[in-house]
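Dropping a structure here in structure tokens format, bear with me for questions.
A single protein chain has been omitted; all remaining protein chains appear in their positions.
In this document, chain identifiers A, B, C, D, E, F and G correspond to the written order of the chains, with residue numbering beginning at 1 in each.
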Amino acid sequence: MNEDILIAGFGGQGVLSMGKILAYAGMMQGKEVCWMPSYGPEMRGGTANVTVIVGDNKINSPILQEFDTVIILNQQSLNKFEQSVKPGGKLFYDSNGLTTLPTRKDINIYHIPATKTSVELGNTKVFNIMVLGGLLKIVPIIDIQFIEKGLYKSLPERSHKLIPLNLEAFKQGEAIVEVIQEL
Amino acid sequence: MNEDILIAGFGGQGVLSMGKILAYAGMMQGKEVCWMPSYGPEMRGGTANVTVIVGDNKINSPILQEFDTVIILNQQSLNKFEQSVKPGGKLFYDSNGLTTLPTRKDINIYHIPATKTSVELGNTKVFNIMVLGGLLKIVPIIDIQFIEKGLYKSLPERSHKLIPLNLEAFKQGEAIVEVIQEL
Amino acid sequence: MGEDIQLMKGNEAIAEAAIRFGVDAYFGYPITPQSEIIEYLAYEDPYNKRTGMVVIQAESEIAAINMVYGAAACGKKAMTSSSSPGISLKQEAISYMVGAELPGLIVNVVRGGPGLGTIQPSQADYFQSVKGGGHGDYNMIVLAPSTVQEQYDHVGLGFELAFKYRNPVMILSDGAIGQMMEKVTLTPQLPRENKILDWATTGKTPDRERNYITSLYLDPEVQENHNIKLQAKFQRMKDTEVRYEEIMTDDAEYIIVAYGISARISQTVITMARKNGIKLGLLRPITLFPFPSKRLFELSDSLKGILCVEMSAGQMIEDVELAVRCKIPVYHYGRMGGGVTSSTEVFEKFVSLFLK
Amino acid sequence: MGEDIQLMKGNEAIAEAAIRFGVDAYFGYPITPQSEIIEYLAYEDPYNKRTGMVVIQAESEIAAINMVYGAAACGKKAMTSSSSPGISLKQEAISYMVGAELPGLIVNVVRGGPGLGTIQPSQADYFQSVKGGGHGDYNMIVLAPSTVQEQYDHVGLGFELAFKYRNPVMILSDGAIGQMMEKVTLTPQLPRENKILDWATTGKTPDRERNYITSLYLDPEVQENHNIKLQAKFQRMKDTEVRYEEIMTDDAEYIIVAYGISARISQTVITMARKNGIKLGLLRPITLFPFPSKRLFELSDSLKGILCVEMSAGQMIEDVELAVRCKIPVYHYGRMGGGVTSSTEVFEKFVSLFLK
Amino acid sequence: MSDIETYKKELLAQGAKKIFTKTKNLTDTPFSYCGGCGHGVVHRLIMEVVEELNITHDTIGIAPVGCTAIAYEFMNIDMQQAAHGRAPALATGIKRTMPDKYVFTYQGDGDLAAIGTGETIHACNRGENIAIFFVNNGIYGMTGGQMAPTTLPGMVSSTSPYGRNMDTHGYPLSLTELVAKLPGTYYVTRQSVHTPANVRKCKKAIQTAFENQKLNKGLSFVEIVSNCNSGWKMTPVESNKWMEENMFRSYPLGDIKLPQ
Amino acid sequence: MSDIETYKKELLAQGAKKIFTKTKNLTDTPFSYCGGCGHGVVHRLIMEVVEELNITHDTIGIAPVGCTAIAYEFMNIDMQQAAHGRAPALATGIKRTMPDKYVFTYQGDGDLAAIGTGETIHACNRGENIAIFFVNNGIYGMTGGQMAPTTLPGMVSSTSPYGRNMDTHGYPLSLTELVAKLPGTYYVTRQSVHTPANVRKCKKAIQTAFENQKLNKGLSFVEIVSNCNSGWKMTPVESNKWMEENMFRSYPLGDIKLPQ
Amino acid sequence: MAKARGFVEFNTEACKGCELCVKACPFDVLDMNHLVNGKGYHFSYMKNYDQCTGCASCAMVCPDVVITVYKVK
Partner (left out) sequence: MAKARGFVEFNTEACKGCELCVKACPFDVLDMNHLVNGKGYHFSYMKNYDQCTGCASCAMVCPDVVITVYKVK
């Protein structure tokens, strides 16, 4: 089975790189992967989103309307993509960016307070990976060892020293994810 | 009936303008006319030719392979176009430019010694119109009065004073044309 | 006679028409076999001596078509002309003009290609003109004159259609028609209009919102709506602007489909055929886009076959085949070298294809 | 694993392929959504760090394609890339390259038009690529990758074909495939060849006549013979280079014909249809010129209908209709705004057209 | 009431007047440019001058291809969007057919000095009676920071990631100095908008450009050296500093050709 | 035997040597140019220099669009025919991929200074290590004598039948002086071929251009002011006189930029 | 000469937090707020409001025309 994932937030939140880490890790684990970003000048300050498909089957269309899993990191994205979760699918959010909360009753909803936690840790740069930790805790499509390999593959050499810190944050993410609603 | 005419010689011999005078005159006489030149840099020093169609019917193709009447003013043109005269058609030539003479037996052949005559008259500029005089003597498709009108129409104002001289030359042309072979 | 009849080259007819139809501006760059257009205009000097029409020799074909864009966006009647390689250079701007919904006239006096090719006549730019040599989904009305008179008339018609649809119009001529002289009945001088059009950029007066001319729609949805609007416009053209001429199609068992200079040659072929008792007719598309597909489809019921005569390797033939839904045999005959085919050649080809 | 597998953007795959296939030179000008190609090459700096491949950012798309012309005429593997408006600017030079029989690779990562349009993906440059956006009768092989792997592979294939036929080859990609990342199996580094080709301008050695590269044939007869030769070459391409992929066409009652990103979307549609017991298959042209007309004609005998899915107003559909000789219903579905259509949309369209 | 509100009220009572606010010649649409980008200031100055000269109803502007392709969203006047590099050709088409209008192009360095070189040189050489406002930020902003003809030696961009190398990438190109040599240009100047004083000077130059046009003097060419903090990968404040220290050395501010 | 034959025989007996004959680097095809046209001389000089420098086997020339589009018919070396104005781009493509070859473009004024302005400026600015031979005859010869950017004020052409009017047609454009300002050009000179002395000087300049290329010095730009007697509608002799009296005033002969 | 007095108003939602006005103010009036606006930018505000002379330097350099200036003449 393939997992169709959407990550959506502000351009500055590292949405695209979050997707890249997932895709790299999936690849290291020998899976089929596809990463499809939104692009162009609208991203300047505006919303960015990326589709990541990870799975065992050949990937057909990279352009999806509905997703198994959606990660929401700001209000605009919630407005735009709450309806894109497949019935029975999963929605993750970080409440920090939100003024309203998801309301659908037919999906599973999880909260990852990654902004808050990373600020508390004094390192907002690990926000990304923390979100992934929360995600993969619930949707265990990729092993942490491959996340590590993925990081080595996707980050430039000079950033490799930061990887242990990132793995810490990943685990933190696994720890902080809360179930809001499970079907 | 339409008369399909080809005039062929050196670019410098005024081949294109000869055709223009014919076409203008035909137009003044209320006929259908079409003038189709060869063009382009080959004309630089090389051979030039022009098709003129004058007649009473709507003119279809301006691109002809065979002609009722062909006027030949240099050797290359003789080589190239002697075969383009329709059987029973007419070929006019000025022997001055020629090293060989037309040989076909199935066409009418006329000689207009216009170069020689115009040199003798001391005015080589009227060579053109002299040829036309010879032509129209044999192929009376246009009246001299319309040739006159055509000249007025086709020549720039400043050259109008030369028209009487040209009409003289036209008549001279009528006078000098010789029958070489008539079927 | 009363009428103002002149003997003119096809290229000169376009230039004189531009002045007489009150065109506001011509922008061009020399190229054989159409330089007579700008030369005639330079000689007539309409800016100073006739209508005030602007005539500029631009630094390139690209500059010329973009000058057309600028003037057209002010609601002016602006035109350019060139020949094949120069027209290729204009493709980006033509696509922009359609995108920005700008009227304007582009004349292509086609010569033989590809590449620098030859300066002799050709009809091998059909696809470029009709299918869209530029990028994106677009169309423009393509007029195909076959007489010097039509060269003249199509300038007027071209601008009428360009402004009716706010879309560029192309006159697809060729070196033969551009260079030949025929009688032209000239129409009376029309004034340049100096109309202020409500969409044009003529300076934002206090009584209206600003006008802007653009083909940029970053939002895909807005872009799509724009394209839907454009497509509806192209459909309107198809519904209303098809023009063609038929010769002896009433009783025809076969027809030739040919435009421009090839149609002239084919007329003679029809005459030859009829003399030989062959029921051959001619359908001459005057608009290549929109193509007279409906009429061809109607005719195809009673036809045994169609010969497309084009001075190309066979381009229009695709539109003919689609028009008749491949119901009857459709063949191509043409030449590809700038040399123009003769009526006899075409006739022989016709006989060998259909009657042997 | 042994194999060298990387996760790459479609655009990056093209750039990496250029280096690995031993391409001699890339000349380009930035434009979204394909600037990653030149950026990747600039970062890799193959001239200094890998193969000696030349990478130049030209002053314009026109300069870039003419640099390709110059290098190609020396027998070098040279390429350029751009997106729709930039490709329109290259039309004159593409026609020249065909006329002068020069190999070379042109990548078009298509965006929405007409005009400046949108930077989002589109497939509306089909006609321009396949029918000839430049002047004159010409064709080039047009490759339509639908995966990042194919983006990579087609660079190698493209040059192979370009040199086989001495004709430019186009890769017609789109913003979606250019921007997305997938796994790519990289092939081993090939050396740049530095072969001296007998037709190329590499300096006239005493043992041979001079070589010259030209598309100019002033004499119509010579031009015609040249065109006849070119047409024979295009026919050879049609005879030998057709490439396509079929998915579940064996028992299909209907098929979708789609290329590039639309084919990807359509694959999902096939899955949906099969789940619903509908016998739908897919024919994906890999070469758009030459078009898999013969195969479509064969298939059409057992089909009830065809849906063409293109992100355009309907361009390839003409080739599909001609291929099946209008024997069966052929419909178009597509989007025109840069927004990519969804599989569900296509499926619903299919059902409403054929099954209701 | 907060202290500041009290303060304002007090000053208003003392007769404080609004001495600066957004010109009506700018629309309500917020600029889509990056924070700190000089394009916004230049937009404002042009629109203020047009307002002050009272030529709003007679001015036609041309947006290029570049970050400011959508300048027509912001400038509340009649505008045209040009193909990349062709704005001077559009301007020629407009000015020749509408000689009483004020016509200006707004162009970036990629647009004007790379793909548009021919159009720039020839419009200048013809002495078209227009104004060219040329915003030189040494980079292709819109497409993501590629090298421009104006990129400085050693400067990093996405297509010169190891710095512009003059041997292979060529030299920084200043068309401004070149067009100043052409008899068709009447007024050529180089300005910036990174300090209040420079902004005021630049506004004066823009005003002169329009005034020249009224007098039918030929082409006025105003280069504005500006930052592209996104492309340069700096904060706006850093980028202005970098600009002063680096850009102005290659592109010194000041008048290059003055009306005689 | 005629007197002259006797005379020749006598001189041969005295040891007369052939001191000048047609270079082998020209083909046997006679030039298709008009009688008296300077293109022929320039062709010959380039081919002689290539022969004398012994670089025939390493030289690649580029023919433009213009009267000399078919220069490859005459020059007995490897050549490419370029699209109108694009020769410097071709040259870049060649030189960058074949850095050991000698590359030159041969271009007319329409080709180089009108449609090709961008390519000219940028090849010069990049300092491409090539030679540009620029034959300026003030007109578009090939297409029948239309106005060029270089056409002189008041000069009659088929598109300026009442003389070039600077108000509407713009000013004569000298790209030569402009490219001399660019750091990428190494050697810029203006020559003519209308007298034996000028021919000899011109040949020296052409030679310098090739020698610079050997030294990898950047771009050499040799303008040759020439006649187009057909376009000017004069005899060759008249046209050379007219050229001296008129063209040289706007385009003064001499070196413009010399290697430092 | 007594120092002129003035104040400025911000279209806070239009501010992109570029800080150019802060650097441009000759009287150190302005600073960036620790709060963010709807677009997520820290915005400029009058920290030392009573030092403002209404010189408009801030408004001159503001790329987003955020600032309106009032001055006592």
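Here is the rule we go by: contacts are C-beta pairs under 8 Å (C-beta built on N, C-alpha and C of every residue); 3 or more make two chains touch, one makes a residue touch a chain.
Please read all numbers here as calculations on a predicted model, not as lab measurements.
Residues of chain F that touch the chain left out of view are 3-4, 7-8, 11-12, 14-22, 26, 30-31, 33-41, 44, 193-196, 199-200, 235-237, 240.
To be clear about the criterion, only the chains that are shown with their structure count from here on.
Graph distance from chain D to chain G, where chains that touch are one step apart, equals 2. Interface note: chain E and chain F, two copies of one sequence, contact each other through mostly matching residue numbers (shared numbers exceed half of all numbers used).
Separating the centre of chain E from that of chain F, both taken as means of CA atoms, is a distance of 39 Å. One finds 55 Å separating the Cα centroids of chain A and chain C.
As a whole-number value, the distance joining the C-alpha centres of chain C and chain G reads 60 Å. Among the residues of chain F, those in touch with two or more other chains are 69, 81, 83, 114-115, 117-118, 121-122, 142, 149, 169.
Shared interface positions of chain C, i.e. residues touching 2 or more other chains, are given as 32, 56, 59-60, 62, 85, 92, 96, 100, 115-116, 119-120, 214-216, 218-219.
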